[in-house]
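A single protein chain has been removed from this complex, and every other one stays in its place.
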Amino acid sequence: MGRFVPLILLAVAVGLYFLLPYNLAFLTRILIMVLLVLSLDLVLGYAGIATLGQAAMYGAGAYAAGLFAIHVWADPLAGLVAGAVAGAILALVSGLVILRAQGLTVIMLTIAVAQICAEIANRARDITGGADGLRGIRMDPVLGLFEFDFVGQVGYWYALIVVAVIFCFLMVLGRSSFGLSLRGIHESPARMGAIGVSVYWRRVAAYTIGGAIAGIAGALTAQITQLVSLETFAFVLSAEALIMLILGGTGRLYGAAIGTFVFMWAHHTAASNDPFNWLFVIGAMVLAVVFLLPKGLISMPAALTQIFKGGRDAGT
Amino acid sequence: MSLKQGAALALAIATCVTGAAWADTIKVGVIASFSGPFAQYGTQYRQAIEAYQAQHGKTAGEHEIEFIYKDVGGTNPDQARALAQELLIRDRVDYLAGFTFTPNALAVASMATQSETPTVIFNAATSAINKDSEFFLRTSYTLWQVSVPLAEWAYDQGIRTVATTVTDYGPGIDAENAFREAFEAKGGEVIDEIRMPLSTTDFTPFIQRVRDQKPDAVFAFLPGGPPTFTFTKTYNENGLKAEGIRFLGTAETEEVNLQGLGDAAIGLTTAYHYSGAHDSDANRAFLAKLNELDPKAIANWASVGAYDGVHLIYQMVAAAGSDGPAAVEAVKSLEWESPRGPLKMDPETRTVIQNVYIREVERNPDTNLLQNTEKGIIATVGDLGWDK
Partner (left out) sequence: MSLLLNIAVDGVAYGMILFMIAVGLSVTMGLMRVVNLAHGGFAMIGGALAHWLLQDLGFGFWLAVPLAVAGTVALALPLERLIYRRIYDFGELQQVLATIGLTFLMIASVNLWQGSSLLSIPLPSALSQPVDLGFRTLPFHRIFVIALGLAVIIGLWWLIDRTRFGIKLRAAVDNRATASSIGIDTGKIYMASFGIGAGLAAIGGIFGAELLPIDAYYPLRYMVLFLIVVAIGGMGSIPGSFAAALGIGLTETAARYLVPDIATIAFFALVIALLALRPQGLMGRA
């Protein structure tokens, strides 16, 4: 049934455009976040690398795209490439060190990399604008035709198409021999090592591709907000991306999309109703998912089936 | 589609949906932090806004005024921009307000300009922000505005050598530059410029370094909340006062966390635009209303920034309704009596011209609480950082 889910998601994304014409900026933020969480799904769900520092690549992509637009060329697609390259390079360089470790150590190393990036961006304030943010990003029209508009229509379609393309790319990647070997590594690194697969280098490759995608997400946010702040490197952003991924369910791509959508939607709705105490809702939702749907929201159909069949161990 | 067409379309859609029923209600969207590490600022804003409405009613001119609060979390320009757009297009607000952090304000500059929405900044204190949009008005202060008079006053008091200690980020550097420039222009000497990392939790090393150099005074600027609180405590507890190294600050003794500093804070000198102990009827009325609505509420710079911001919005609404350019024009040179003292808008910088007071922390014998007692006005200034 998983085959149709991406198409349904695409239909939902198109439908939302017409249903919520006043919320396009918010919907665009969800799309960008979906992209970041997808990159995390490749890294964590496929390759099994636990990270709390995916924002490092996101931030690198955002600053790279912003600086590229200001100093080199304001073409959006070229900016995406700049973001991807920056994210990939940072992931490659840091991944060479990080991926030699395991478990909690990997998590801490990824956090440390993101913190260093944030501090470098803060200190290089002549280039990055420091805590005031990188200003003056003015993008050319997409493909020279579609100018970014006030309502965010162009921004929405632009982000949606980028997300859809990356989604397809990841689907193809997941079925390729590279993707299958990643899954093999995730399930049993020792076995894959024994049959002659270089576990380390495949992980580095996955981490680098994930970094490129996170970089593209960062580039998108730089182009649409026209400002990049130090918070693009924030620990909280990495942590939220992780929450969204686990919430949706790892290793399935559409789990990333669903988790992001549900989390951000719940946040948005709760914060609109009560800007002061919405955190209660998010906390309760997260806990409920852990206990009722341990495999994430994507396991909901299976869990419901179990309940209706009278299965008693729906949770295990 | 061009930007203008887009805006027109949005407006057209919005008009169809919301209809004319709201024509006499003017909505103000407040974008601020109501959750996360800086939730305190949002709380201060809301309390001040509610106090103003309780004092002056909910109508200005013929219009009812309604505030819509949106939580931006912290420094989050993406979220600020998305919220501004939602407020402008879906909620059809005519005014924007709030903005604690510079990047959040900068992110909505182009939207404010395109939609001609007057945007009142309650805090964000980087001078250059107002250059990004003709529709930005600011009722807080800028770092130059308080740091320069402080430096000049310090020199006049006979202080000749100063060590500056600032947090190593944009506003900190701003404050450091402002202080040094003014102090050296007078003939004083800055003997050490310490920049402390943003993540610092233990300030003892920096305080010790200052102590070893024995300057006449130490100038400090840190972001609000835990860093400011811990730094001031560390200064107090390491015997610098006993060695004759004076403390020169700005927001360090702000009222919300002042009681927590304890007796050691007595005698700390700061230059700032608002003290909760400001001796005027306007301030007493403001405080009384604030405490009537919430007995635990404490007024500080964030409260007064929001309070005066609301005043500005009321004046704009009364003068021009929802006509953005006319509204800004109407208050460009507005003068009024604020709880902090007399205020005047500067038509060029669109930031308030105000008194900067020299204050000392004392214990009020009546309430037994610590307060910033104003010892005098040291300057009446506009945004001194505008041309920097």
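Every chain is named by a letter (A and B) in the order it is written, and numbering of its residues begins at 1.
In this text, a contact is a pair of C-beta atoms (placed from the backbone, for glycine too) under 8 Å apart; a residue touches a chain by one contact, two chains touch by 3 or more.
Here the structure is a predicted model, which is why all the values come from computation and not from measurement.
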item	value
Touch criterion as defined above, residue of B:226, B:267 or B:325 at the omitted chain	B:226
Chain not shown: contacting residue from A:127, A:143, A:165 or A:284	A:284
Which of B:36, B:61, B:223 or B:342 contacts the chain that the document leaves out	B:36
Selected from A:50, A:74 or A:300 as touching the chain missing from the view	A:50
Missing-chain contacts mapped onto chain A	44, 50, 97, 100-105, 107-109, 111-113, 115-116, 119-120, 123, 235-236, 239, 242-243, 246-247, 250, 276-277, 279-280, 282-287, 289-291, 294
Chain B residues touching the omitted chain (full complex)	35-37, 39-40, 43, 168, 194-202, 204-206, 208-209, 211, 225-226, 229-230, 233, 237-239, 242, 256-257, 259-262, 264, 296
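We take it that only the chains that are shown with their structure count from here on.
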item	value
Cα-centroid distance, chain A relative to chain B, in whole angstrom	35
Touching residues on chain B, where the partner in the complex is chain A	1-3, 5-7, 9-10, 13-14, 34-35, 39, 42-43, 69-71, 74-79, 81-82, 85-86, 89-90, 102-103, 106-107, 110-111, 114-115, 126, 128, 132, 168-171, 173, 197-199
Contact set on chain A toward chain B in their complex	21-26, 28-29, 32, 115, 119, 122-123, 125, 129-133, 135, 146-154, 221, 224-231, 271-272, 275-276, 278-279
